[in-house]
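Take a look at this one; I'll ask things after.
Yeah, one chain of the complex is gone here, protein chain that is, but the others are all in their spots.
Now for subunit A:
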Amino acid sequence: MLALRAPVQRAVRTTATRAQQIERSLWRLSSRPLCSSAPLAVVPKSRGVVCQTRLELRGFHATTTTSKIVAYKLADIGEGITECEIIQWFVKPGDKVSQFDKICEVASDKATVEITSRYDGIVKKLHYNDNDIALVGKPIVDIELDEQPSDAETVQPPAATTQATASPQAPEAIAAQPPRDFTSDRTNDVIYATPAVRRIAREHSIDLRFVEGTGKSGRILKEDVHRFVEHGESPLTLHPPTKVPAASSIEGDIASDEPRSPFIQANTGATASSASLASAAAMVAGEDHMASLSPIQRAMFKSMTESLSIPHFRFKDEIELDALMRARQHINSHLLALGDAPVTKLSFMPFFIKAASLALAKYPILNARVVADGTSPPSLLYRAAHNIGVAMDTPGGLLVPNIKHAQTKSLIDIAADLQHLVQKGKAGAISGADLKGGTFTLSNVGMIGGTYLSPVLVSSEVCIGAFGKVQRLPRFETTIVDGVAVERVVPKHILVASWSADHRVVDGATMARFATLYKQLLENPELMLANMR
């Protein structure tokens, strides 16, 4: 068929040979639906010319029916089993399968498990042969779903899919559809669009590289182009210069000073821009702009809505950090001299985290979790592990990965973990495991700014602490000079710690005592040493 010919031959409009003409007329006569699943021609980047074909002549609608192929993963079969052997397949490629039909039987050492299908559809590909070892969490079979995914889902810009592999609070909402990967299309500069779509784009002087495709495999459909024309730009394409990734080769071409036309702005590749920045640019362009929430924003929306139903008790206190700063300097110079330490420098955060863990040992209720599922009376689950979450502002948005078992780790261990998480956050590689299981959260938003904060609880926890920025402020201090008590004004480094606790289960006194102990630990680092496990 035509689609299989080499691209070069198709791209340029030439005098058709007799054979081509016959073929074209045959194709015109065929009743095959256009643009079904045939691969489309690949147009080299430099050519903007679009081949006029019979598609435009017949005025066919350029949308395709999208049937999604889902890679059905082997679900966790429990018991800590990570891999098992496929004993028997009950389906083969091409079979029709309905939800709850048996797909295969797997076995581990003593247990056999029947795996049933979650979807209705047609089996496309089996990932394993008989008696192969299948890994839990990896796909075992590809199923082509019967129904088309709804428009609402496909239109959403996957702002954070390229970075965050899991959103913090609500992976279920997003996990239903595998994240649509636009990056591979862009970085190869291959644009999938039918000739009809290209003609429309040409007419409107739109470079198809900047249009977000919503068809199969990122294909650009006619509606996408129209939308692009109406709304000015799609949220993906705009990119503020400050957040451009270094890897992009056309970074230098960003002509962001000119808000006149979005069409001349360079697309720097796949990194996400948050909807707010997109709307900011739209404001600049003078138009209202609707943007759906990114996956991270959606997760925040859901979790914050849940969290604000919890009555918060708030407690704020000032902490003098001078002694801690001296201790930290001392430790850092020692680490620098060591040379082979896992971290070369400790920031304040490891101290904050370890002090929290030490204080939690005395007040374990603040590391607990409220269990109120409506059927049984509410109870508290006291948790042994101090998985201290650290709020992080990543390019994709707010994420709260946690440091596991802080109660067993030293300051240096915690610092190494933190560094690792920050690096992962910058690369957008924070995993679901990092985000799950948190028991207590600390937020150092003071690095950005702010003094007094009112942090919102994470709904699966009962306490959260936030630190403002460290300020150098005057304070009174009484010292003995020549046997006489003298009151002086001295500069101190003051940090305000703002705590919020779930007032349904934590009373003010407990929170106050915890905060006071925390303050003591940070103001007197020797006490941290004394309590260290």
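Throughout what follows, a residue touches a chain if its C-beta (ideal position, glycine included) is under 8 Å from a C-beta of that chain, and two chains touch if they have at least 3 such contacts; residues count from 1.
Keep in mind that, in the parts below, contacts and distances are computed from a predicted model.
Its record in UniProt calls the unshown chain "Putative lipoate-protein ligase A", which is the match among "Putative lipoate-protein ligase A", "Cornichon family AMPA receptor auxiliary protein 4", "Protein YIPF" or "Protein BUD31 homolog 2".
Residue in contact with the omitted chain (choice from A:Met290, A:Leu308 or A:Val371): A:Val371. Where subunit A meets the omitted chain, the residues involved are 77-79, 85, 87-88, 100, 105, 107-114, 116, 130-131, 371, 373-376.
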